[in-house]
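Questions regarding the structure given below will be posed in turn.
Not every chain of the complex is shown here; the ones you see sit where they belong.
Chain IDs A and B follow the sequence of writing; residue 1 opens each chain.
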Amino acid sequence: MRKEPARKIAGKGKKRIVIQTFDIRDPSLAPEGQRRTAWAARSMPVLAAIRRRFEEERPLAGVRISACLHVTTETAVLMSTLKAGGADAVLCASNPLSTQDDVAAHLVVNEGIPVFAVRGENEARYYGHIQKALAHRPILTMDDGADLVGSLHMLALGRWDELGPGVREWAASLETAERDALVAGVVGSTEETTTGVIRLKAMAREGVLRFPVIAVNDSFTKHLFDNRYGTGQSTMDGVLRATNLLLAGSTVVVAGYGWCGKGVAQRARGAGARVIVTEVDPVKALEAVMDGLEVMPMEEAAPRGDLFLTVTGDFHVLRPEHFRLMKDGAILANAGHFNVEIDLEGLRSMADGEPVVVREHVEEYRVNGRSLFVLGEGRLVNLAAAEGHPASVMDMSFANQALAVEYLLRNRGRLERRVYRIPEEIDRQIASMKLAAMGVRIDSLTPEQTRYLSSWTEGT
Amino acid sequence: MRKEPARKIAGKGKKRIVIQTFDIRDPSLAPEGQRRTAWAARSMPVLAAIRRRFEEERPLAGVRISACLHVTTETAVLMSTLKAGGADAVLCASNPLSTQDDVAAHLVVNEGIPVFAVRGENEARYYGHIQKALAHRPILTMDDGADLVGSLHMLALGRWDELGPGVREWAASLETAERDALVAGVVGSTEETTTGVIRLKAMAREGVLRFPVIAVNDSFTKHLFDNRYGTGQSTMDGVLRATNLLLAGSTVVVAGYGWCGKGVAQRARGAGARVIVTEVDPVKALEAVMDGLEVMPMEEAAPRGDLFLTVTGDFHVLRPEHFRLMKDGAILANAGHFNVEIDLEGLRSMADGEPVVVREHVEEYRVNGRSLFVLGEGRLVNLAAAEGHPASVMDMSFANQALAVEYLLRNRGRLERRVYRIPEEIDRQIASMKLAAMGVRIDSLTPEQTRYLSSWTEGT
């Protein structure tokens, strides 16, 4: 592990904001990161097309962007697309366990993009990295879970004592005007995930939000694809890499039947599992029933499951009352954004002794003479034990990110302090670019059809 | 065929509006209609629960309702629910081919509800029946395709010459004030189907719409279930009853990948068919691709399909340029609301001789030495050749209808002249009632979870 010498950057007032150039595991991993990023880029034709345009038009020239995203090969392709557009971008991790150290190295060494992310970093270091991203004084921020925007607002609200260790001290060292200037300087932000959008909408509702946010997750070309097909495949992939479990004939309990949960359930079933769904929303529960799945409360599902997957965006979905009902050998994993869906503290407190690592990414807890296995410490299993979403699906999500950034800049001053979705036209354009890249042609409306659809007097 | 003697009803002015009590095929079919309606009612527990409340509360007491719906057993259950709520309701058909004559008889004879619907009625009689529904001077209307609301507005706009034969003459006989009073008297309407909603939104956009409309189709408990599971199953059911075709191993071309198209594609695939999708919307096309289906323009699909199903809500989706490419023996059917999706005139004009009925609901057209078979004259194949949606799914759609009618009355004067969806709370309530009736229990949020979801400061 090594850090480059710090470099001073002129602040706006008498004080100076000092940032380190980067903080990564090992720059020598760069060639492997480059090789793997090149592999991902092969499956990202939409972003490649955007990049070609960005290189010509330079719509982001000189714009400071702080991105707080999973540091993966696909993110690397996004970051270099932003840079191709002229942006002055830095990147920190949105999850301590999802960082791919070789990719971080590649971005620093080959792309000259400051990265602050080390796989397995502790809480202090994690928040220290968020601090670096804030200290970049971004004009635009990009979030995956709203940690950056949340921190910025806590800062401005004077509630920095509630923030993580690294940020807290730094915030305390700033003057009020500096703190306020940080938030005031932000033109807008993008948010990648459902969990973040929920938090941001709560902020907007409370009148706290200080700038417009584009909920990338609300784009069709994001949530219909990334959440369903991406989460679906990569979650099961994470489970298989961690366990090599035979899914055929097993009973998989999926908590949550939103887009992500639907994707996970579909893939589990496609792999031959019997799927049980738990839900709190009656409409989604009914959809699961009509899709031929069993629906029941977690209390009933707990003794039946061989594998439990939480995909709710909620808190303590699996907790001691469920652990004590589970079968010997039950496997627990989380596919939701934060590692709060499985109550690990509760599990630890009821277990005999400390958990034991029985296989990479697999910890055994002994409860009442039975073994429960938790994957990836309850963090996103697709990132902890596999490689996250396939590049092909991130291509569309990140095309939304890139175009959302451009849209925020173009509409600077014209947007309200609330959560927007990207205009449907941009959404459809991304879908069209993807289809073209796949070689799929579709129909277009004839003039008669267009007329028919807009008329209310015909058809009778 | 028989008609009851006409009965005079006092009009509002010096003129008198004369309506006939009913117009149905044969009252003696009532027992069969009753028996079949009782069978459907078994699968409609949500509507049964609403009915029990309506009988007590009488929320529709004395309210004149004109409904223009498919006259099926499920509609009969809805009509008697409305009556149980105190409504003075009449019913006409929303499609000349979908009427179940025994059900019409049952409603007239056993329920005392005026019905104007005869299966296979010609255009004049069909519009004559719409006229009867209008002449009921409804306070609330219920539509499935917006024919009633459309006619009312054409009337008010003085464009009745564009209406069907029966309505036209009657409209001409009214005075302007009477015509205007008809529209002015309407508190609101409900609309069942996507096609109708498209028309109504166009009317609202043009500023023409005169009263609020609840788009029942926009309810989750309607379009997520009725469109997908109902249309999916009943369309394939219609095809099988008409043809007894082996779906396994056949190539089914589904035009349109909206909720209905998704349902049809899913069931076709579930029956072992290879499914090809055509679309004009790139996002929907991409979804179809990601669902593992082939997507291509109709021009390419035409020579490959064994069975073509149109589910677009659009006009002339299959037309001569496609017919001439199709295989000998290709089967064509429509699952969209109106019989305009297959260009039958175009087909007829290019065919050798008149079409020949080779099996009930199957007409053979000879084109270039090949046979193309059209099912149910291009009308909704699930109603023409089978029994429409299963009662279980109509239970939810019609629970939305019944509660939408109640909601419109309760909010009389408080709603704008536009298309609404039913409040999500009512939607969720319907889903909960359905789950309860199925014996399915679900989880509810713990207080901690509720707090977590509404907080934006946690989770970091």
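Throughout what follows, a residue touches a chain if its C-beta (ideal position, glycine included) is under 8 Å from a C-beta of that chain, and two chains touch if they have at least 3 such contacts.
Computed from a predicted structure; not experimentally measured.
Here 2 of the identical protein chains are placed; the entire complex in the file holds 4 of them.
Keep in mind that, in the parts below, only the chains that are shown with their structure count from here on.
Annotation: 41 Å between the Cα-based centres of subunit A and subunit B. In the complex of the two chains, the subunit B residues touching subunit A come out as 145-147, 150-151, 154, 159, 162-164, 195, 198-200, 202-203, 206, 208, 220-221, 224-225, 228-229, 278-283, 285-287, 289-290, 295-298, 300, 313-317, 338, 340, 427-428, 431-432, 434-435, 438, 440-446, 448-449, 452-460.
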